[in-house]
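One protein chain is absent from this view; the other protein chains keep their places.
So that you can tell them apart, the chains are marked A, B and C in the order they are listed, and the count of residues begins at 1 in each.
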Amino acid sequence: MPRMTMIEAIRGAMDVSMERDDNVVVFGEDVGYFGGVFRCTQGLQQKYGKSRCFDAPINELGIVGTAIGMAAYGLKPCVEIQFADYVYPAYDQIVSEAARLRYRSNGGFTCPIVIRMPTGGGIFGGQTHSQSPEALFTHVSGLKVVVPSNPHDAKGLLISAIEDPDPVIFLEPKRLYNGPFDGHHDRPVTAWSKHELGEVPEGHFTVPLGKAVVRKPGADLTILAYGTMVYVAEAAAAETGIDAEIIDLRTLLPLDLDTIVASVKKTGRCVVVHEATLTSGFGAELAALVQENCFFHLEAPVARVAGWDTPYPHAQEWDYFPGPARVGRALTETMEA
Amino acid sequence: MPRMTMIEAIRGAMDVSMERDDNVVVFGEDVGYFGGVFRCTQGLQQKYGKSRCFDAPINELGIVGTAIGMAAYGLKPCVEIQFADYVYPAYDQIVSEAARLRYRSNGGFTCPIVIRMPTGGGIFGGQTHSQSPEALFTHVSGLKVVVPSNPHDAKGLLISAIEDPDPVIFLEPKRLYNGPFDGHHDRPVTAWSKHELGEVPEGHFTVPLGKAVVRKPGADLTILAYGTMVYVAEAAAAETGIDAEIIDLRTLLPLDLDTIVASVKKTGRCVVVHEATLTSGFGAELAALVQENCFFHLEAPVARVAGWDTPYPHAQEWDYFPGPARVGRALTETMEA
Amino acid sequence: MTESTSLRFHVPEPEVRPGGTPDFSKVPIPKAGSVERPPVDVDPRAIRDMAYSIIRVLNKEGEAVGPWAGTLSDEELAEGLRHMMTLRSFDARMQMAQRQGKTSFYMQHMGEEAVSCAFRRALEPGDMNFPTYRQAGLLIAGGYPLVEMMNQIYSNEADPLKGRQLPIMYSSKEHGFFSISGNLGTQFVQAVGWAMASAIKNDAKIAAGWIGDGSTAESDFHAALVFASTYRAPVVLNIVNNQWAISTFQGIARGGSGTFAARGLGFGIPALRVDGNDYLAVHAVAKWAVERARKNLGPTLVEYVTYRVGAHSTSDDPSAYRPKTESEAWPLGDPVIRLKNHLIVRGLWSEERHKQTEAEILDTVISAQKEAEKHGTLHAGGKPSARDMFEGVYAEMPPHLRRQRQQAGV
Partner (left out) sequence: MTESTSLRFHVPEPEVRPGGTPDFSKVPIPKAGSVERPPVDVDPRAIRDMAYSIIRVLNKEGEAVGPWAGTLSDEELAEGLRHMMTLRSFDARMQMAQRQGKTSFYMQHMGEEAVSCAFRRALEPGDMNFPTYRQAGLLIAGGYPLVEMMNQIYSNEADPLKGRQLPIMYSSKEHGFFSISGNLGTQFVQAVGWAMASAIKNDAKIAAGWIGDGSTAESDFHAALVFASTYRAPVVLNIVNNQWAISTFQGIARGGSGTFAARGLGFGIPALRVDGNDYLAVHAVAKWAVERARKNLGPTLVEYVTYRVGAHSTSDDPSAYRPKTESEAWPLGDPVIRLKNHLIVRGLWSEERHKQTEAEILDTVISAQKEAEKHGTLHAGGKPSARDMFEGVYAEMPPHLRRQRQQAGV
């Protein structure tokens, strides 16, 4: 199997999907001739023509709004929002329109769109290139929310998302585009070419939506993570020596609750980690669900490690980012509680 | 003390604030000559002139965007979004701009605005006149989020919100405008004129932001509620005969955690109720916090009763609305767990 | 250099408020037949003035005059009249049904019937409207069953939308009627996307977007014009200027622009204004715009000048913000009466025939209503199940919704 970066995997997913289905179209800001500021759509316009892959005006509302109209027509638009931080202008179209179209028309019209966007911090992007807005979508009935953590899953999940009959928010942790990142910004990063999850099948394959995966089995404690935090969790577990079971959620909505509950019932302890700010983050839902479903198995409160409740700062990036030390502290505390 | 409806109380808060401070301006769709579709601003234009209270074009982004500019100038705009369901077009201005202005300018510019909006269901308003989007704001650092449950608090909290130096989202449960509503749609509703919380001081007074209140002391179980659900909780407690302590949160962000923790440590059980859809609702944050802070005092998992994870339906309104029967079931189950 | 003059805040105001005497004398109404009819491939820049005029066909005498006349046959005109009368009769019955508590909410079309009824006739099967809540004429003129509309309004057991939507928020793919949202403006840009899709697939279908005067202020309006202009989407972008947005007169949305059609000028999109109470004019302009779209000439912006005679909705009482007699003073008259008079002048119709048709239509509407009420009304009789509430959030119900449905015991 070829090894590739997450960018190549994402591009590959769109390529395969466009190849197989004429109805798949790709557009967004700078995604056409140039191939996207992260180059995720590079070459697609050249291969499939300007009607299938094209530049959009800088209007996120319009990008999603026209995609909804196209989807109602029968196309399968896969659009890019340049950074997740810029999705808010499209929020009304996503929440009031895409998410409810099937329901309110009783299936008369449907909205199979994918909205891709780079998410998360760790690149000194400041307030407007670092946000993790997943919880603003997991509260919206009718949406699916996906966060891949490696090239293999990114390709398989994106193909699933494009083939899905409902709207999917596809959040790409930009810090992982070129390699897994364990939160140690002062150490060199491994490239995906050196990592087994950089191995990606050629052609068509899928990773199903709604299924989590146990990245590392363990007996002492369950860590629930997604995206970049999967590797931070691995580092924290390794550094503390705690035998943690690490679950990579992959899809946040709908959530694979069974995998979570089975693990926590086994370990009796649970730590949730995410980059987004703590309050009302997706970790709140996870903690609430775990205590609801595993209360009598829990030895300690479910702990959350998350971004602080401040805007994402520039200079203090590594004070803000929930790195291995902070996660490790939560692991230790949860073990000792 | 005069008794009044919540509409009159809200109008009174704006009246008092406009009287005391020339910098307070009020605008929004239909709020000028007509006085708002719920009549919350009736008479203000006549009293303070068209420069202080005026109609806005139907553009929520523009309403909030211009309010931010005005606040930066030194005014204190209190704007109305006609229904909370229509706030999403302004979401970017709220999240990316209002919430972060103080922080990113290091206090050079600030944003003392209030965004009022009717929220919640129970009026057969269907998908677009019934939503409770509070959790989409509680995740945003830099905002305050307030939900009054009665005329007294509505006036005192709104005056506090207008005087607050930071942006406040002020959600008005429209089902409570004319009287407390206990969730029994098939029974006559008491008017505020018959309810002690309909008693509202004349003139200026405040209810502080960030402080919850115990509506009903109790020994067996703590119910965390806000807005309409306070009365549903009261009904459910009365009907089940469970001696519940009912906390009306009033402000969701910043949250009065101390009051919550003290109560749950006392009762050992906790049920959270809200109208918004369950997943990633504000109840998730409450459940997460309660188990984090009271884990070793809890006798049962923290239960959540909330709107189902569907868009708000029209015909099935009373199947959707978390009424006293459903809340009562959760109370009983939590007592029995 | 500094001016010492202090600034003043300007808020536009309508000419009159309750208590005043309605006065539309400042509204310039060009003579019927006086506006040119350019070829469909005209350079948009050559017809900028049309954004400030009003295309009219029916004159005071009830004759059809000028270059925009003659797009409909006698039979089509008579049918058009029936459509408008049906819509008006339907509205009256449903307003009453709402007052009787048979449903929660209703919105009528009084005075604006020509716009949607005549526009519908310019479309082909497969074309798609993205309507607001005030274009039920698209359904009626398109032959959608009245009973189905009522079932939706009643949220009854036969409601095609299973009780999930607010009354009148119809949806019918087969009838080229996109699911109404309830959020203003959102669908204007979706119409552009649908049209772009048709062009991407090299099909021949076109789309029509609909928006109210007040709602042109929304951001989606801008997005629609930007995308339509850039990709030359085959779409007709319709602005229904009925002078009011709930209590807010059109001057608040329009500002200093003179007209709503003028908004198109900055996008290089041909912008036409038309007498929205003139069935013939509406049809002629619609046909022109549809032809442009179908011929790959791109979008057209059309402003229909009309008047909202009734309340905004059953929740509204306009006497609080405008003179009660304002609608009578409205200079463009009533669309039903104007078409009726035209047919009479043409010798195709008579007062007796009109009365008789009115009675027939009332019968049809009443019998549809009886039929619908067999399936229940909002608070009585058959209704969609609580189970239906959990269906259709996704194509396939995810586990958490299945659990919730179970919890609900349905």
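As a working rule, a residue touches a chain if its C-beta (ideal position, glycine included) is under 8 Å from a C-beta of that chain, and two chains touch if they have at least 3 such contacts.
This structure is a prediction, so every number in the text was calculated from the model and none was measured.
**Student:** In the intact complex, which of the depicted chains does the undisplayed chain touch?
**Tutor:** Every shown chain touched by the left-out chain: A, B, C.
**Student:** Decide which residue listed in B:V207, B:L255 or B:A303 touches the omitted chain of the complex.
**Tutor:** Final answer for the missing-chain contact: B:L255.
**Student:** Taking the entire complex into account, which one of B:L101, B:L176, B:L197 or B:A330 touches the absent chain?
**Tutor:** Result: among the candidates, B:L101 touches the missing chain.
**Student:** Among C:E61, C:D203 or C:E328, which one is in touch with the chain left out?
**Tutor:** C:D203
**Student:** Touching the absent chain: which residues on subunit C qualify?
**Tutor:** 1-12, 44-45, 48, 124, 196, 198-200, 202-204, 206, 217, 219-223, 226, 228-232, 234, 251-258, 262-269, 291, 294-296, 298
**Student:** On subunit B, where is the contact patch with the chain that was removed from view?
**Tutor:** Touching the missing chain: residues 25, 51-52, 56-57, 59, 61-62, 65-70, 72-75, 89, 92-93, 96-97, 101-110, 141-142, 144, 165-166, 210, 254-255, 257-258.
**Student:** Could I get the residues of subunit A that touch the absent chain, sorted low to high?
**Tutor:** The list for subunit A reads 29-30, 32-34, 37, 50-51, 54-59, 61-62, 85-86, 88-89, 124-129, 278-279, 308-311, 313-316, 319-320.
We take it that only the chains that are shown with their structure count from here on.
**Student:** What is the identifier of the chain with the smallest separation between its Cα mean and the overall Cα mean?
**Tutor:** Going by the distance between chain centres and the overall C-alpha centre, it is B.
**Student:** Taking the mean of the C-alpha atoms as each chain's centre, how many Å separate subunit B from subunit C?
**Tutor:** The mean C-alpha positions of subunit B and subunit C differ by 36 Å.
**Student:** I'd like the Å distance between the centres of subunit A and subunit B, where a centre is the mean of that chain's Cα atoms.
**Tutor:** 31
**Student:** Report, in whole Å, the distance between the mean C-alpha point of subunit A and the mean C-alpha point of subunit C.
**Tutor:** So the centre of subunit A lies 41 Å away from the centre of subunit C.
**Student:** Hunt down the residues of subunit B that sit against at least two other chains at once, touch-wise.
**Tutor:** Those would be 85, 88-89, 127-128, 279, 309-311.
**Student:** Can you list the subunit C residues in contact with two or more other chains?
**Tutor:** Answer for subunit C, listing residues that touch two or more other chains: 162, 164-165, 169, 181, 183, 219-220, 393, 400.
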